[in-house]
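Here the complex is missing one protein chain, while the rest keep their positions.
Chain lettering (A, B and C) follows the sequence in which the chains are written, and residue indices restart at 1 in each chain.
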Amino acid sequence: MKTLEIPVVKLPKETEELRREIRQFLKEEIENGLIETKCDCWLSGFSEDFSRKMGARGWIGMTWPKKYGGGERSSVERYVVTEEMLAAGAPVSGHWIADRQTGPLLLKYGTGEQKQFFLPRIAKGECYFAIGLSEPNAGSDLAALQARAVKVDKGWILNGSKIWTSGAHHAHYSIVLCRTTPMDPNNRHAGMSQLIVDLNAPGVTIRPIHLMTGEHHFNEVFFEDVFVPDGMVVGTLGNGWAQGMAELAYERSGPERILSTFPLLNELTNVLIEKGDTKGLNKVSRLISRLWTLRNMSLGIARLLEEGVPSNIIASLVKDMGTQFEQEIPEITRLLVSAIPSTDSENRLERFLAQSILQSPGFTLRGGTTEILRGIVAKGVINQ
Amino acid sequence: MKTLEIPVVKLPKETEELRREIRQFLKEEIENGLIETKCDCWLSGFSEDFSRKMGARGWIGMTWPKKYGGGERSSVERYVVTEEMLAAGAPVSGHWIADRQTGPLLLKYGTGEQKQFFLPRIAKGECYFAIGLSEPNAGSDLAALQARAVKVDKGWILNGSKIWTSGAHHAHYSIVLCRTTPMDPNNRHAGMSQLIVDLNAPGVTIRPIHLMTGEHHFNEVFFEDVFVPDGMVVGTLGNGWAQGMAELAYERSGPERILSTFPLLNELTNVLIEKGDTKGLNKVSRLISRLWTLRNMSLGIARLLEEGVPSNIIASLVKDMGTQFEQEIPEITRLLVSAIPSTDSENRLERFLAQSILQSPGFTLRGGTTEILRGIVAKGVINQ
Amino acid sequence: MSEMKEMILESAAKIFEKYSTKEVVNDAEKGQWAAELWENLEAYGMLGVGVPEELGGSGGDLDDALSILQMAGKYSAPIPLAETFIANWLLSDLGESIIEGIVTIPGQNSSEPFQLQKSGQGWIINGKAKYVPWARNAEKLLVPGESIDGTVLLVLPLEKAEIKPGKNMAGEARDEVIFDQVYIEECKTVSVDYSALTKKLYYAGALTRSVLMAGAIERVLDVTINHTNERSQFGRPIHRFQAIQHHLAALAGETAGAGIAAKYAVDAFGTNPFSKELAYAKIRINEAAGKVNTIAHQVLAAIGFTYEHTLHHSTRRLWSWREEFGTESDWEQVITEELLKLEKNELWSVITGVVNHAKKVGIQ
Partner (left out) sequence: MSEMKEMILESAAKIFEKYSTKEVVNDAEKGQWAAELWENLEAYGMLGVGVPEELGGSGGDLDDALSILQMAGKYSAPIPLAETFIANWLLSDLGESIIEGIVTIPGQNSSEPFQLQKSGQGWIINGKAKYVPWARNAEKLLVPGESIDGTVLLVLPLEKAEIKPGKNMAGEARDEVIFDQVYIEECKTVSVDYSALTKKLYYAGALTRSVLMAGAIERVLDVTINHTNERSQFGRPIHRFQAIQHHLAALAGETAGAGIAAKYAVDAFGTNPFSKELAYAKIRINEAAGKVNTIAHQVLAAIGFTYEHTLHHSTRRLWSWREEFGTESDWEQVITEELLKLEKNELWSVITGVVNHAKKVGIQ
């Protein structure tokens, strides 16, 4: 079945050097106590300093044109940086969305000014973006969104609110999907636009949503008569839905859908090797085989996306399977070792285990729930 | 939640003696080469001789009134007989349906003549019944059935066909659910009746449906102008749907939804103990814990049914969970031992493994698919 | 259900409903002792249920006590009720009166016996216990001890102990208790066999966690069903979606399974405190806990993942409790050791509890 075909990607030799460079950098950061390994670091590991250092090394906006501060490197090299960071549990959440989503969006749809202004700042690791998609009471039904902007002289007046906005309290801007013409119940996807909203603008209120762990990563963002200049409209007015949905393929098949709990798997492997626990390592072997497969799928899709091949179905598939895999790691780990999971523990395994267990419900919810993804995949293969 | 409450059943001391009696009997039958242990024996283990012997010992129709050949024993004692037979993989398929379903149905709805005629024969293990419910193209949508009977002098003329009729080629009669008034699309459940059809009557054709294993257990049964005397209508004309559905609770929570692959689990345990394989036995321990739970649920429902407490929801639950459990046993087994599953193997474990693997798809289909059951359970708990 | 039991449960329900509210549970996580909850349970005699009146209890049977505990699990009650019950059982089994006030026991079977040294009228105590539920709030700690006269069950006052605060994943207090050359004037000791005592603590601990979890699972089911009734998506209540229905069915199955497993464990514990049914139950309920949490969070989606919602009161407790007093692996190993003693084809005898030919099998 063509829809499910994924190419084999051979990583070029040069990427090996890149990996070693990253690992050396990370080793020093960790040894100097500047960063700390965490599970689910792309949501919960934040460091302005670290983001700036990554920018300085050219590891943000890697594939973008040099004139916008990018590195004009291949998507495979970008992939390598991303997965090395995740495997090490490095604090990458600050620039994550801007690098993964905002950059490509602006490159595709942004005006010259937008590109000129935002991309170099993002690439330096100094300018963060937040996603402005979900709304209260809309849940998975994104098309039900109600935020609206009304045309005024030289710009738009935005009202409404967004929810589950990760990192909004750190971010400088948000790409807000809103209605620029009133909702048509017969075509709920029409009349939406994407606006770049300055989160420091008057009328913007950011309210933390504490997770059940007590941590603060998510926010509710309120827009009350926020003025958005004309120059901050992304792409075509009314085309926001299509533009927003195109982002999703980037979001769904990346290594962050596979590796969120990798630090735990690594630590588990350490412990089992030390104990010489072959039965436990048998389980790890099974997980490696699954990870190997998922990573190859994810790499193949990165290649397809680079080539412009539509990959929404297969990307949805990888997200579904990858996040299940992420969730399985803590469940398998706890049965192989004696550990009392605790976020305060001095024992790495116990700490990673607690982080993984407590964050794991989010894996299969964020960026499209399992239920939504399976619907997409099923419809995709039926219509073959 | 009341719907999910199940009582604790303490098996009376007397049942221990009963168990020993059964085990002694089975031991002799096996040692004398008269029967052979098989997985899924209640579908695929057939022996007229064995059924007759069970009848002679009073192990069929155990709870029925003595005047109808029953033993007036408790439902718990009946449960004990049933589960002992299944655990041993004994050839009980001949009388299975008649004992489990037809007897209780006739006791509840049958005429005096029907009870007088059929029950003693069933209890002797000499008269078998087949279920006449599913039809071609109806699948899980039982209410779509089309078999119909038209009134004539002194009886009915039946036309139509039934499918997936297990054991019809051995059975003497079938309880056929059919329309005695034409289908009303707005009330598809109305106008159905249950008829006792003599499978040797003119106009009845039984065509084998071979399973993918090549075995013959299922049939398609065709009725072409089959005359059914008035005396063979069960219960109230037009009440067939309700009568038929009431049977289902008996069908769904019995030990045959838990123990179909028990002979394999037993053999696996033997092998692992012999090897002193503690990690393997850890897995068995987990399965035992699950089996213990399921059996306690099943026993509790048997008690509820005896007391007349509606238990359709919880019975559906047990069927769903029990059949998943039955399916898991071969999947776990094959990873714990070195074996080449084969129905021809001289090694018991390899033989049971092949039987279990090849029959296992049926477990979660027969008697209500997993999908249907989950719908019933969900609606049941939502409407609390 | 007996009238007595019904009365007890009704009173307990009222107390939990009133004093184990969302706010109380959240405050407890921040370190606030749920004093009103505890005091009311005490005032109504709930803490002494299951212990004969002549030993200071309030009557009723084991089953009554564990029904109260299951309710405590359902209401996420942030108090050492399980620990108090275990202390009661241990003492009353030895014919000793139970202790007034807030009592706790070590939460894992890891602590070495505390050392007692006679010193003048009193004792010098040395010892460490990790992961002690609510040690910071408790007045007494019940632990195995050792003096030159042998091993004892020791009831220690906690005023002079050093307490290092800790918590489990649910934010429940799990503190470290350190006695470093602490002089104590009075302390109750009862001679016991050390290994029997620690085994008893472990099995009783597992029973309490099983029952607490069965209660928490009930709550998760209730919360989830309510959510599917109230929440709409794509224009209809989400329980109309087949995927949600399948989640609910699986959840109901785990709830029913955990419920019956807890019931049988309670029943078995009454006649044999080391019954293998306790192992089966802890395994099965642990297993249920993981599944239930996954399903409930999936159904409630983002909202159930917030601190604001109460779902996590139950789910975080379930994640924590399944690790306390034995994981699935730990208890599997207990069963395995018995299985290894079995003769051929005796598995069915183990399941049914009826051995062939009146012969004894290894497993009890």
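As a convention for this text, contacts are C-beta pairs under 8 Å (C-beta built on N, C-alpha and C of every residue); 3 or more make two chains touch, one makes a residue touch a chain.
Predicted, not measured: the structure shown is a model, and the values here were computed from it.
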*Taking the whole complex into account, name the chains on display that the unshown chain touches.*
A, B, C
*Touching the absent chain when the full complex is considered, from B:P7, B:G58, B:G139 or B:G203*: B:G139
*In the full complex, which of A:A123, A:M321 or A:L353 touches the chain missing from this view?*
A:M321
*Would you indicate which residue among B:A56, B:V152, B:V309 or B:L335 is in contact with the undisplayed chain?*
B:L335
*Mind listing the subunit C residues that contact the chain we can't see here?*
241-243, 246
_Touch residues of subunit A, complete complex, unshown partner_ = 1, 4-6, 8, 15-16, 19-20, 23, 83, 87-88, 262, 265-266, 269-270, 272-273, 276, 278, 281-286, 288-297, 300, 313-314, 317, 320-321, 371, 373-375, 377-382, 384
*subunit B, residues in touch with the chain not shown (by the definition above)*: 134, 139-141, 163-164, 209-214, 218, 327, 331, 334-336, 339-344, 354, 357-358, 360-362, 364-366, 369-371, 374
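Please note the rule applied: only the chains that are shown with their structure count from here on.
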*Can you list the groups of chains that still touch once subunit C is no longer counted?*
A | B
*Cα centroid separation between subunit A and subunit C, in whole Å?*
40
_Touching at least two other chains at once: which residues of subunit C meet that condition?_
244, 328-329
